[in-house]
Structure formats: structure tokens, C-alpha cells
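To start, I am sharing the structure in question, which I have written as C-alpha cells.
Removed from the display is one protein chain of the complex; every other protein chain stays in position.
Up next is chain A:
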Amino acid sequence: MVGKNCFAIASDRRLGVNLQTVATDFQRIYKIHDKLYIGLSGLATDAQTLYQRLIFRHKLYQLREERDMKPPTFASLVSAILYEKRFGPYFCQPVIAGLDDDDVPFICTMDCLGAKELAKDFVVSGTASESLYGVCESMYKPNMEPEELFETISQALLSSVDRDCLSGWGGHVLLVTPTEVQEKTLKGRMD
């Protein structure tokens, strides 16, 4: 979700295999650099493989260009990497969030084949995406301050994962402003 000169990215913490919950502390949001985060929902193995490939590409970029990748560039990179596997895809739906030039928040999501979806307010992915769309649409206001943004995204996450049996077991929220990053763990219904 986008706020006033800041953004927040949140995920649930469940690692499951169909109906069985294997772990309740799974990290789904990964840091690319200080002002760029990617959340990967979907098949855990593909999320881990994709993350390793993206970190590799970003490190190479840093060595060549001597700077961090901008969020829109990174989004195009992810899209290209996903489309490379058009006929044998990575089963992940990424959510990319970052601070662009002049600390303007940038968010986007894409499907497992790399179809980018830019938005100005919020983006969602995962098994609870339909719930998330509904809740975010009703709770979102433009230009929220960081504290209010944190509150809104936390409530949105917790209410929608409560309606999905495959999501939940707590939440992880990262609130990124130009000066700092706050990482918080949410306690939700553990079922």
C-alpha cells in the first residue's frame, strides 16, 4: 500500500503443504536493497529460487552500474525473468514495492507469467487476493501518514487472511519511509 512518501508491504506467515501447516514463521517478503522490497506468494520453492535469481541479478547490476536498481527497472526485470519461463513457469505472484527517485513510492504486482499491474494505491497477491482487494478498497485512503498506513495495512491483512483457510498464522509488516524501515510482526488468529 502507498502512503504519503512511504509504503508498507505485508504478508502472512504460514508455510503449508495443501491442508497441513508446516511452519508459522515463514518469511515471504525479501529485501532487494534499502528502498526496494519484493513479496513472493505462491509455491515456496519457486519463491526461493526466484529470490535467489533476483538477488544475483541485482548484485551484478550493482557491480556494473555502481548503484541500486530503481523499482520500475526491477519490476521489468522480474517480469522478463518470469516470462522467460512462459511454458514452464515459476508458480509465484510477486508484489514489488519501492521508493523511486525523489522518494516517490512505487508498487506493482504481476501474475506468474510476468504481466505487470501498476497501481497508485495498493496491490495484492496470494490465495486471499480476492478478500484483500475488497478490504483494501474499503479501508484505503490516499496520502496516509506512516502510522495510519501501518494500522490500515495490518487490519486489511488480518481481516482478509481470516477468511482464507490457507493464509494466516500471524503477519509481517514492513513500513518503509525515506529515512527508516520499521518491521513488525502481527499477532492474529492462529488457525
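The rule we apply is simple: contacts are C-beta pairs under 8 Å (C-beta built on N, C-alpha and C of every residue); 3 or more make two chains touch, one makes a residue touch a chain; residues count from 1.
In this section, contacts and distances are computed from a predicted model.
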item: Identity of the absent chain, which is to be given by its UniProt protein name, from "Protein prenyltransferase", "Proteasome subunit beta", "Calcineurin-like EF-hand protein 2" or "Pseudo histidine-containing phosphotransfer protein 6"; value: "Proteasome subunit beta"
item: Candidates A:V22, A:V104 or A:L118 - the one touching the absent chain; value: A:V22
item: Selected from A:Q48, A:Q62 or A:T185 as touching the chain missing from the view; value: A:Q48
item: Hidden partner interface residues of chain A, rising order; value: 15, 17, 20, 22-23, 26, 43-45, 48-49, 88
